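Note that one protein chain of the assembly has been removed; the remaining protein chains are unaltered in position.
Naming follows writing order (A, B and C), and every chain is counted from residue 1.
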Amino acid sequence: MTNPFPLSKDDLLKCYRTMRTIREFEERLHVDFSRGDIPGFVHLYAGEEAAATGIMKHLNSGDRIASTHRGHGHCISKGVDVVAMMKEIYGKKGGTGNGKGGSMHIADLSMGMMGANGILGAGAPLVCGAALAAKFRNKGEVAISFVGDGASNQGTFLESLNLAAVWNLPALFVVENNGYAESTARDYATAVDSYVDRAAGFGMPGITVDGTDFFAVYEAAGEIIQRAREGGGPSLLECKMVRFYGHFEGDAQTYRATGELDDIRANHDCLKKFGVQVTAAGVISAAELQAIDQQVLAVIEDAVQQAKAAPLPTLADLTTDVYISY
Amino acid sequence: MTNPFPLSKDDLLKCYRTMRTIREFEERLHVDFSRGDIPGFVHLYAGEEAAATGIMKHLNSGDRIASTHRGHGHCISKGVDVVAMMKEIYGKKGGTGNGKGGSMHIADLSMGMMGANGILGAGAPLVCGAALAAKFRNKGEVAISFVGDGASNQGTFLESLNLAAVWNLPALFVVENNGYAESTARDYATAVDSYVDRAAGFGMPGITVDGTDFFAVYEAAGEIIQRAREGGGPSLLECKMVRFYGHFEGDAQTYRATGELDDIRANHDCLKKFGVQVTAAGVISAAELQAIDQQVLAVIEDAVQQAKAAPLPTLADLTTDVYISY
Amino acid sequence: MARKISIKQAVNEALDQEMARDPAVICMGEDIVGGTGAGGEADAWGGVLGVTKGLYAKYGDRLMDTPLSESAYIGAAIGAAACGMRPVAELMFIDFMGVCFDQIYNQAAKFRYMFGGKAETPVVIRAMVGAGFRAAAQHSQMLTPLFTHIPGLKVVCPSTPYDTKGLLIQSIRDNDPVIFCEHKALYGIEGEVPEASYTIPLSEANIVREGKHCSIVTYGLMVHRSLEAAATLAKEGIEVDIVDLRSLSPLDLDTVLDSVTKTGRLVCVDEASPRCNIATDISAQVAMQAFSALKAQIEMVTPPHTPVPFSPTLEDLYIPSAAQIAAAVRKTIKGGQA
Partner (left out) sequence: MARKISIKQAVNEALDQEMARDPAVICMGEDIVGGTGAGGEADAWGGVLGVTKGLYAKYGDRLMDTPLSESAYIGAAIGAAACGMRPVAELMFIDFMGVCFDQIYNQAAKFRYMFGGKAETPVVIRAMVGAGFRAAAQHSQMLTPLFTHIPGLKVVCPSTPYDTKGLLIQSIRDNDPVIFCEHKALYGIEGEVPEASYTIPLSEANIVREGKHCSIVTYGLMVHRSLEAAATLAKEGIEVDIVDLRSLSPLDLDTVLDSVTKTGRLVCVDEASPRCNIATDISAQVAMQAFSALKAQIEMVTPPHTPVPFSPTLEDLYIPSAAQIAAAVRKTIKGGQA
């Protein structure tokens, strides 16, 4: 049977593995958080995997992204080490930030991951800078700012759209529209129905896709990333998606309509959708996917064990890493 | 001959007087500044009179406006006392702010004038608040934020568009597009050609008018103000206009194309246009306009004399008016 | 006066009573109602930690959820205040001030002066401050000095439920802009609070413990750490005065100077970063105005000059401890004897 997809079987398996890794990473955090193992605020990306994965598949390590408070999915799909991430979330040495940053501040500049961010919209100006640097380097690199539907109303984000267009930067803006900012509905807080119109207000093309459909995301992202690489300037991509869990761990989600969560899990699970698509096309077998599922579970279990076993930072670490020592 | 205009002869004369007062106020400041009489930064509204006047003609003192660094025209057309303004600009007691604010901070809350502002875009959130207060008062009052084309790219302004639309506020946003922010061209710094598109990106109607045509401004403003009074929510109005002088007094304006300034004065003078319109229609005679011109000159001369004669603030004034005394 | 409630409840009760009393009081912020526009429970959150829960049921549209646009809605609160309302805007975490600071320090704080005394801006901006939540560098700061530095702003940071209620009611009635700092690690602590409405002036520090050997001047969570330190020191025969500033601006310097004049020694404790903070502010004023009363060097206890670390181990080391405070007291007492 021929492969009807724009990716080789090998690449499809890789993408599935990435999505599954994100999913299991988050499912595990959900359990461990409720057990009291994990300190601080944790925002899970579960349900949104197709967006990060479908976009990041187009990127190389010279391409850069700036993420949000809900950053684990972006990190994993950008290639940040899962063990180092888990250690960071546990506040341990050997974490991406040696335990100093935590879930909201995972970064790995060597992989082009400029950081999750606790400040909404703050990644957008940074991405303008990354894209500007790319323009000066002139190697066709791009930079992508991820932002939630809520944060899409932040002045920093809006200014960045204009700046990126004015400077014709290889910058992309991805609005991850999961319908909520914390407990507040997107349709209340954002005055315009379509992000395509908002993009037009800043002179750039906008596209809306079903963010739970990996292939839809992959295709749309490919187009705008390619255009940016070729000097065609910025675009905005809205991914309509769903959040499997609450805003943060501990959220009772009483603001959701009855049946909403069941519907989400049943009908809008991007991993299920992907599985159906690739198995129905006969390109990948269910068994192959299950094998990955098992491998991923082991990877996550191992990451948790390593995180738990890792040493805690000590007083000596408290005052290092503020300024550069000369 | 019948009056083809939407205003009575009496009102037309009033509007002309307002525009002429703004013009002479600014022309006089231009002269006095170059003479060294006036301290600080002074931004002149000359050339833009039709916008402020055409809009403010629809307002009552319960309606509020927030202005910009280029605020004299807004103040005068909103009814702020010209003598108090002049004293303020000269840094004297009896000025709107007793000399503490200066040109960039003229305000008169009793007239609904919430202040010129030295921070670009800062008036827009304040106007959302004034409009919110109006909504609670429920008397059909509106609030208007003036902003330059440059400041229309400030995050504070952009956020305010969204907030006003989300809260369905009786707030209007007027972009005074004079083609420049300081020396930088609007077409370089603003990514979108039409502010109508930008308004659409925030779910609100937008209109563009020739801001040097008093009647065009008057009509467009009337429509959106009426809608806001009736609960129809915010709108954005772009007035395309020209700046007769430099960004601030002292600007050599070498960034302008050859002949640009001559063309502006010759073909885009809103006062001349108004004069031609009303005299051609036979509603007002040239002599009537000239009489006003003379009266206005006397008013301005008197304001300057009063300002020069007014007492300076003293040490005792330095530390008052920071907090309210209880 | 037997009823005990938490600081969280004290905030809620103050808002409730002022909203009932004065129709000009309105509230706005992100998720302060919660669930707006969604299909489930109305009033679903009552703020990210439930502080405003229940007020929507009573006051309806006088509480407004906002888009994530702090400049716009904090600015709107300020603008509405200049037009006759008494808005209480919630800036969820004080750490977010960086996206809306202009409206606070260039607008609200300066209107009155720039306009020659002809403006009043009765706005309250409530915000969570402080560390201890494992919330990391962008959700754990104090930042109180940044607001205290600005002429025209008032800055309040209570340490008890009683003070919280009285100071918040006073802040709402005050005609100047007030930054009302609620320490997130203190929301749960309980204390006796009268049910009736009452106010505490914004210009009075509170002596929470009396002693003659040394003065500790502090505010917020550090009041509690200082009380712990005092208990330890008492066992060593060292009795400290503890001045809880409550209001950082205006500052009740007289109470501080009186205390130092009595004890001759000063330890300033501040959870804010060490440079240009409240501790340096108080220390400097004392070194200028009560120098002759000082028997020894002033000591300051603050976190290190670093962002707030995430790891609980590090965060616990970051926040000034009772042990560090006690050590500083011992040090200045020893210093005077040397």
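Here is the rule we go by: a contact is a pair of C-beta atoms (placed from the backbone, for glycine too) under 8 Å apart; a residue touches a chain by one contact, two chains touch by 3 or more.
Remember, predicted model here, so these are calculated numbers, not experimental data.
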* Neighbouring shown chains of the undisplayed chain, as defined at the top -> A, B, C
* **Touch with the omitted chain, as defined above, among A:Pro39, A:Gly73 or A:Gly97** => A:Gly97
* **Of C:Ile104, C:Ala185, C:Ala205 or C:Leu227, the residue in touch with the unshown chain** => C:Ile104
* Structure fact -> In the whole complex, of B:Met104, B:Val242 or B:Cys270, the residue touching the missing chain would be B:Met104
* Against the chain that's been left off, what residues of chain A make contact? List them. => 64, 66, 95-101, 105, 107-110, 114-115, 117-119, 122, 124-130, 132-134, 136-137, 143, 155-156, 159-160, 162-163, 166-167, 320-324
* To do: Mind listing the chain B residues that contact the chain we can't see here?
  => 39-41, 91-92, 97, 99-102, 104-105, 117-121, 150-151, 153-156, 180-190, 253-258, 260, 312-315, 317-319, 321-322
* **Touching residues (missing chain, whole complex) on chain C** => 71, 95-106, 109-110, 113-114, 136-138, 145-146, 148-152, 249, 251, 268, 272-273, 275-281, 283-289, 291-292, 294, 296-300, 304-307, 309-310, 335, 338
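Criterion: only the chains that are shown with their structure count from here on.
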* Asked: Among the chains, which has its CA centre at the largest distance from chain C's?
  -> B
* So which chain ends up closest to the centre of the protein, judged by Cα positions averaged per chain? -> C
* Asked: If you average the CA atoms of chain B and of chain C, how far apart do the two points sit, in angstrom?
  -> 40
* **chain A-chain C separation of Cα centroids, rounded to whole Å** => 36
* Structure fact -> Listed in rising order, chain B residues that touch 2 or more other chains are 155-156, 159, 162, 166
* To do: Enumerate the residues of chain C that touch no fewer than two other chains.
  => 66-67, 69, 71-72, 99
